[in-house]
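One protein chain omitted, others in place.
So, chain A:
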Amino acid sequence: MKILIVEDEEGLRESIEEYFADAGNICETVATYQAALAKIQLYRYDCILLDITLPGGNGIDILKTLKAGGFPDGVLIISARNSLDDRLQGLDLGADDYLVKPFHLSELKARVSAIVRRKMFNGSNVLNFNELSIDLMAKTVTVHGVPVKFTRKELSLLIYFISNKGKVISKNAIAEHLWGDGMDMANNFDFIYSHIKNVRKKIMEAGGKDYIYAAYGMGYKFADQ
């Protein structure tokens, strides 16, 4: 994936860059409106992470420029302004998704992966990972070509893991992904555990490998080690 990060907050920009800079991913970063404008005129990206409030201008204008130029880059708006107007305006103008600060990097990665997948495979949206194959449209999972029944939450969890493969995902990030951020119950970590147990069991019963590792009681990691 080739990704452009337009974010003026240095700490956040660096974290995103580091999280995304994996094998096969190219990350470029800019901090200002003008620099972002210069980049999008010259290069094409699979996904642009666009902050709305930028020094020198408004991120929405960059989105307008992109769409006016007919560029196919995916756009994910990241904004501190959880205003519905911004969200609607952004999506109306052709942004692919909208994420409100603060967010977990794993959530950002999952959203970006979804955008890139949609751009790459028009329509037939299948996510493959070794012997696992997930049809994102039909919401079905096969292991070694054999269909396995997953509940909605388990499926959502599996996709989240595959999007963040090789990364440690905190329990908080998983909980917010599955139940939304309205959930703030201390014991929801237990539910995560039971969902993960089910996912692991279903994959292994169908002959798949165990890819989910617990990471020091803080979170989980999905990796092919």
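Just so we're on the same page, a residue touches a chain if its C-beta (ideal position, glycine included) is under 8 Å from a C-beta of that chain, and two chains touch if they have at least 3 such contacts; residues count from 1.
The working rule: contacts and distances are computed from a predicted model.
Matching "Probable glycine dehydrogenase (decarboxylating) subunit 2", "Amino acid ABC transporter permease", "histidine kinase" or "Glutamyl-tRNA(Gln) amidotransferase subunit A" against the UniProt entry of the left-out chain gives the name "histidine kinase".
Only one residue from A:Gly24, A:Gly70 or A:Gly217 touches the chain missing from this view: A:Gly217. Looking at chain A, the residues touching the absent chain are 9, 11-12, 15-16, 18-19, 80-85, 88, 101-106, 153, 167-168, 170-173, 176, 179-188, 190-191, 194-195, 215-219.
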